[in-house]
Every structure is written in structure tokens, then in C-alpha cells.
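A protein chain is absent from this complex, but the other protein chains hold their places.
In this document, chain identifiers A and B correspond to the written order of the chains, with residue numbering beginning at 1 in each.
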Amino acid sequence: MGSLCSYLGPQKNTNIRVGLPAVCFVWQIAMIVLFGVFIRYNEEADAHWIEHRHANNISSDIENDFYFRYPSFQDVHVMIFVGFGFLMTFLQRYSFGAVGFNFLIASFGLQWALLMQGWFHHLDPSTGKIYIGVESLINADFCCAGSLIAFGALLGKVSPVQLLVVTLFGVTLFAVEEFIILTLLHCRDAGGSMVIHAFGGYYGLAISWVLYRPTLYQSKRLNSSVYHSDVFAMIGTLFLWMFWPSFNSAITDHGDGQHRAAINTYLALASSVLTTVALSSMSHKGGKLDMVHIQNATLAGGVAMGTAAEFMIQPYGSLIVGFCCGIISTFGYIFVSPFLEKYLKLQDTCGIHNLHAVPGMLGGFIGAIVAAAATESVYGAEGLINTFDFEGAFVNRTVGTQGGFQAAGTCVAIVFGLVGGALVGLVLKLPIWADPADDNCFDDEAYWEVPEEEESFPPVLEYNNHMMNKHQDIILSSAF
Amino acid sequence: MGSLCSYLGPQKNTNIRVGLPAVCFVWQIAMIVLFGVFIRYNEEADAHWIEHRHANNISSDIENDFYFRYPSFQDVHVMIFVGFGFLMTFLQRYSFGAVGFNFLIASFGLQWALLMQGWFHHLDPSTGKIYIGVESLINADFCCAGSLIAFGALLGKVSPVQLLVVTLFGVTLFAVEEFIILTLLHCRDAGGSMVIHAFGGYYGLAISWVLYRPTLYQSKRLNSSVYHSDVFAMIGTLFLWMFWPSFNSAITDHGDGQHRAAINTYLALASSVLTTVALSSMSHKGGKLDMVHIQNATLAGGVAMGTAAEFMIQPYGSLIVGFCCGIISTFGYIFVSPFLEKYLKLQDTCGIHNLHAVPGMLGGFIGAIVAAAATESVYGAEGLINTFDFEGAFVNRTVGTQGGFQAAGTCVAIVFGLVGGALVGLVLKLPIWADPADDNCFDDEAYWEVPEEEESFPPVLEYNNHMMNKHQDIILSSAF
Partner (left out) sequence: MGSLCSYLGPQKNTNIRVGLPAVCFVWQIAMIVLFGVFIRYNEEADAHWIEHRHANNISSDIENDFYFRYPSFQDVHVMIFVGFGFLMTFLQRYSFGAVGFNFLIASFGLQWALLMQGWFHHLDPSTGKIYIGVESLINADFCCAGSLIAFGALLGKVSPVQLLVVTLFGVTLFAVEEFIILTLLHCRDAGGSMVIHAFGGYYGLAISWVLYRPTLYQSKRLNSSVYHSDVFAMIGTLFLWMFWPSFNSAITDHGDGQHRAAINTYLALASSVLTTVALSSMSHKGGKLDMVHIQNATLAGGVAMGTAAEFMIQPYGSLIVGFCCGIISTFGYIFVSPFLEKYLKLQDTCGIHNLHAVPGMLGGFIGAIVAAAATESVYGAEGLINTFDFEGAFVNRTVGTQGGFQAAGTCVAIVFGLVGGALVGLVLKLPIWADPADDNCFDDEAYWEVPEEEESFPPVLEYNNHMMNKHQDIILSSAF
């Protein structure tokens, strides 16, 4: 039925029969080779664990990092695949693309992430190997999140081959900026306000800006939701919302670090919901709520707590963060996105500017402020060292300095996103990627075999035609 | 399209543009202030944990309560937001309201619950602070469940402002009855048959009874499901059903307490499914199953095991509980609900009478009987003390006395629900809440911006009109 579109204008060639399989096969074979050369199990996942345990006097298997992090890993995994995937099913005729391409991007990206993050963070110089465990899997999922956020800005306007290019460069850029921010600048960013959300948000916006489509209005009829697609999107929203405490606590310190990060995120999210609802209702003259706001801005508190969640921001501090970010994000959906589209020529399908870019940036600066305000009386002497990892080369760093570096880290993430995105956008402008024409956007018909039958039962059109034929007989017989 | 309703009768004003934002902002600001005054991290979530660990000779971070309860917390969290939310999406045109208002109520309620439960149970008199950890989050989610159950009776018939009032009083009443039942009467009620389900069920029924709408039949056309809304509701049912073992075990004793509660609930639920299916098929002359029963009554075993799950009820005991409650609940949907509506003027949209009120009450009494039947040979001397917490002031309580108190606790919960609900119902009858008119119930159009386009592709109506116009030409030309 979507093929109706084919009558509306000239079509670009969206045939990906050669390109997509070629990229997938080449890439997957490269991954196998590189994994063979570089990647092994770490000592907690290796069959030598029992010997490692005895040698290190570890009293029980329960001390294996698996039991500290696996439940959080699974929650993060759900956020990446169901959360991001279903959040984007809101378009009436792009649900296959939303959930299917999200699946493809993440599966593709996480393998490359294990390598890139391994080379930067976990390469053992003595053996030349990267040793992976459950924390590596969480980090790989996080790394994909950056590219999935960018996908949100591009939703419906690019081909799957382009998305794989976005992911390839996105993961690469992510690993580099993460190395600079976490290792060189020694920032803390457990839930990734900076490295994931600010980076991913600005990366996607820059790409989308370069790929501006002046006649996108031609597919405007498809760039909206229908009733049930909005309900599907709420599945994504809720799984993101519920599991965000796991996201922000997945790789924080064992014990109080994970515990505190979960509590803070839980509270910030709850607070976001109330201010989002309030602003959404205020923005409509009849006081009606807008699903776009409920689906997205309610999550802003989680994004903004990505850095500060593991700090002693206190429960009321978390509520304040959620309060403000719910307002800012909803405000963004109401006023800023239309402004950006009109004056900056920025087409941002899912509004990642309001959900990831801005709250992520704010989250980075909130983290800087909370870090700078840390005191030994609040954290305890040991707690302060543990929380900010003031060890080794950083043993003499003060909290004030740490705050400065956190702010610098946020800027690094944004610069990487903007510059990297602009460059990737230029690559994607090459006429070889089988992207859809302007009047063919937001339509699964371009890249998917869409079922032809409609849900109406019995088929309404046929039934009506039948009625009309009967009808016509009456008419004709009555006319003559 | 739902705006068609506007032709059917006089409309009440459902504009919530002032009321809803006002309540949300005032409330959220109050929460921030109260959290600032009262709420801090407990010693397991505070950065001083490392010092606490050493001082108390705790050998490992894995002993942090976070690792005992966080996976169960996340399951409970899913039940509250996806489980309850999607279970209520079954109405053809109230899915936004179901999942959206559920989201709002729970986010609103959990903050107030942390304070109310904190004041009653965790206020440290030496510092005047409430110290929260993962168990507090679980309890806050539980506390919201009471109000969400009440929402089930009111679904489609009240405004979001009214729902916030229901939640505000619901959480308050919950905290008081919980204090009486768990602390003063020293009952055990880990999964809340009494404090959550019996209370929440009767609370919602009493409100609904006071708010009786004699001409509700005017919106009867919308008070039913369509094919896909029933499938959405099954998402809610299944997440509730699967995670109910976590619900009943989330705050039970470490070790055998959590382990046993999960097993018992798992078995009771399985047993409920079979008797629900059996009764559903028997009740239809063609033997056909009814989705209403499958969506709801299959959960009755979990509700009824809320108290007894942590006791030594034995696996066959759990099966018996599920067996009976599946029958009773399905029977309720077939016969009791229509009776209540006709003769008691009780309009209970989701049938919470059959899923929460009655199974919850039964669960309370089952708990009383199982407690009274406990023996030292079955539990072990230490096990008996641990399970019923016969310590401190209660060191001399016998199991028989405990059983009596459990039964008394059930009655307290019901009385709180009925009396509290009646009073709240009276408050909600004030003509200031922007509730919908009788012919405007069960319709998202009242409080949501509903997408205008339908899924039919190409648009059926336009197509048909087009056909008819063509048709008419033929007619006209043939007629003259």
C-alpha cells in the first residue's frame, strides 16, 4: 500500500541488495579475524578462574564480577535493543525500520566496540591481547548507545548502509573521546552524560544538519504517529525509564557506588515525569497531553544524572535535576525543535536535541559542579578517594580541579560529536548509499517487504465494493 | 476521530491546563523541600560504606543489600510501570490514558511514599532524618501499587487531577494501615495480600461506588477492547505474571525467605492459569476463551500468595491456593461483577474486585491459617523465629496468636480501604476536577492529543468517498 508513494514523484534507487550484504559480510569476517588475534576471556570468565580464585584468596564464586554486574548488564541490554528500538516505532509506517535497524546497528556496533574500547583500555602489552568480561559487554552496549542516539535524528531519512557507516565511525569516535575524557582527563562518567549522551546527541545533529533535505515535506504525511504506534513507542519509553537506574549504576564502584547511583537515577526520573506532564499540559490550549513529550522528556532526568549519579548529590539534589531537565526537555520539544528546523535547517526526527544533546551537556556540567563541591566530611576520606578514583598519578588532585576537568570533558564530548558528525555527514552525502528520495522517507516500503493486507476484517474495501456493486444493480434497475 | 463524541451530548469541561500543571509543580517543589529536610542515603548507599564495612567486619561488597534485592527491585519496577500500565491498555481508545496516567501516578506516588513510609518506619530520632536504600525503593513501589489498583476501578472515568488526589490520599492511607498492620499488630505480609491488594482493591471500589455514574451506558461503545488492544494488555499480564515471584520475595528475609517466596508464588501462578482457562471455557456456550479472564484471573494466585509466600506452605499448598483463586477470580468476572454493577451500583472497569480485593482478602486469611499452623518441627527453632520475627517485644508470641493478628490485619486493611475510599470519593465529587461527562468516558480524546490519521492506507474514507462520487456521476448520468 505504501507503494502508493511511487506515484508521487521520481524515485531514487533504494536497492541495497549488493551494498548491505557486502558491508555485513566484510565486516563480520573482519571481526572474526580481529577477535581471533586480539580477544580472550578475562580471568573471571576463563576456565582458570578456579586457580585464580585460590591464588588470590577469593573466598567464594559469588565474588566473581559476574554477580555484581550481570543483572545490570541485562537491564542495559534491554534498554539498547527494546528501549531504543521501540521508542522509535512511533512513526506510523517506519516501525520495521525503527526496531530492525536499531537491532542491526547495535549488533554491528558492539563487536567493533569491544575491539576499540579494548585497544584503548584493556590491551595487555605483555600478551597483546584484550581480556573481556561482563563489564566489557556493558561498555560495548554503552558505546552502541552513542550511535543509536544519532540514529534518532536520522530516523526515516537514511539507508541501512548509511546507518552502518554512522555506527562504524560513531563507535570509533566514541572510543577516542572516551579515552581522552576518562583516561587522560580522568573524569568520572559512569552513566555517560558526557561520553554517551552529549557526544551521541551532537554527533547525530551534526550529521542530520549536513544531510538537510529541503523538500522533506513531501513525505510529511508519514512523519507522524498513529494510535497504536504511539502505544508501541511507550514500550520503549518505559523500558528505558525503568532500567535507567541500572544504566547509570552498571559500571560504578561495587557496593555503595552502584547502590547510590541507582537511587539517584530513580528519583531524578520520577521528578522528570511530573514536570514533563505539567509543561505538556500547559503548552496545549485545551490542556491536553502530547505523547511526544511523555515518550521522551520523561527520560531527561536519567540522561542528566549520567555523571552525577554516583556522587553524593543527595536525594533532593536528584529531584532538582529531574525537575529542571523535565522542563527543559519538554520546552525543547515545544519551541526549540521547530525553531532549529526552520532557522538552522536541522531535521531531527526524534528530537534527540531535547532528550540527549542538551540534557547530556547539562549532566556533564552538573557532574562538574557536584564534583567540585565534594568534601571529605560528606564522602569520608576513603569514600572520596574511591568515588573520584584519586589514586596513582591523580593522588594529589583536588575536587576543585576535578570539577574543572569534568567540565572540560563535557566540551570534549560536544566537540567530538559536532566535528565528527559533520565529517561523517559529508561522507554520507556521496551518492552511493541508496538513501531514499524526499518523498519516500519515513516509509518502510523502501527497505522492507511490507505485508500487503490490511487489518480490516473482512477487508473493508472489497466489502464496500461488493456493497456498491449490489447497490449499482438496484440503481440501474431502478433507473431503467 | 474520537471528536465524533462531541455530537452525542453536552460536554463537561475537561480542560486541565491549569489544574494539572499546578498540582504537579506544587507537589514536586514540596517533595524537593521535604526530601531536603528529611531524606538521606542509608549506610549502604552512602560513600561512608567502606568505613561502615570495615567497622562492622563485613567481608565483601557483595554483602551490600543492593546485591540481595536489586534484581527483585527491577522486576517489581517493571510490574508497576509496564505490568499495571499495559494491563489497562485493553480498552480500544484509552491506551494512552492507561499507560500514561499509570506512569504519572506511580512517579508521583513513589516520592510521597518514601516520605510517608520513612516517617513511620525509618525516621532516626537522633538525627531527624530518614535513611533510604534499595529496600525503601521497593517499598515505595509497593505503596504506589495500592493506588494503581484503585485506578483500575476508575479507569476511563476520572481526570488525571482526580487520579493524583486518589494517589495522594492512597499513599497516605497506605502508610498508616501498613504501620498498624506490620508494626503495631506485628503481622508478616511480604507480598502485600493485605496491605497492598485488599487495601487497594477496596479503596478503589469504595471510590468507584461513590462516583457511580447512572448514565455511563452513553459511552458503552468505547468500554470494550479491540483485537490489538487485547494483545497490548497481554504484555501487562505476562510481565505481572512472570515477575510476581520477585514481587512476593523482594523484601522477605535474605536466603531461604526470598528463595521460598519465589518458589511458592511461581507454583500458585501456574496453577491459577489452568483453572482460569478451564472456567473461562466452561462459561461460554461454544467453549471459547475470554481474554478478560486470561488477562486477569491468571494473576489471582500471585495476589493470594502475598502473605503466605514466605511461610512453609509447601509446594502443594501453593498449588491449592492458585487452584482455588483462579476459580474464584474467573467466577467473579463472569457473575459477580455484573451483579455488583446492577445491584450495588458499582462500576469497576478492570474488575479489581475479582483480581485484587477478593484474592487479597483471601490471601490475608490464608496467611493467618498458615501462620497459625506453623510448628517448630517444620520451621526449625531458629527458622520459626526468623520467619515470624518473634523477637524483641514479640518474643513470647505463639503461632496461634500470630494467626489471629494476621486475620485482624486483613480486616484493618479492608476497613481502611472502604472508609478511606468513601471519604476520598466524596472529595472527588466536588465539581472542580475536570472529570469527563458520561458520554465522554473511556476516550483518550478528553485528555490527550490523539493522532488524527488512521492506519488504513490509503485512507479508507477518502477512498470510499471518491468511489461514491464517481459512482454518483454514473447514477446521475444514468438517471437522466
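Everything below uses one rule, namely that a residue touches a chain if its C-beta (ideal position, glycine included) is under 8 Å from a C-beta of that chain, and two chains touch if they have at least 3 such contacts.
Note that the structure is predicted; figures quoted are calculated from it, not measured.
When the whole complex is considered, the residue among B:Val176, B:Leu274 or B:Ala408 that touches the unshown chain is B:Leu274. Checked against the hidden chain, the listed residues B:Asp46, B:Asp75 or B:Asp189 yield one contact partner: B:Asp75.
Subunit B meets the missing chain through residues 1-2, 4, 59, 62-63, 67-68, 71-72, 75, 92-93, 221, 224-228, 230-231, 234-235, 238-239, 241-243, 245-246, 254-256, 258-260, 262-263, 266-267, 269-271, 273-275, 277-279, 281-282, 284-291, 294, 298, 312, 314-316, 319-320, 323, 378-380, 382-384, 386-387, 454-456, 460-461, 464-465, 468, 471-472, 475-476, 479-480. Summarising the interface, subunit A meets the missing chain with residues 14-21, 24-25, 27-29, 31-33, 35-36, 39-41, 44-51, 53, 59-62, 64-67, 70-71, 74, 77-78, 81-82, 85-86, 89, 93, 95-96, 99-100, 103-104, 107-108, 110-111, 114, 132-134, 137, 160, 227-228, 232, 235, 434, 447-451, 453-458, 460, 463-464, 467-468, 471, 474-475, 478-479.
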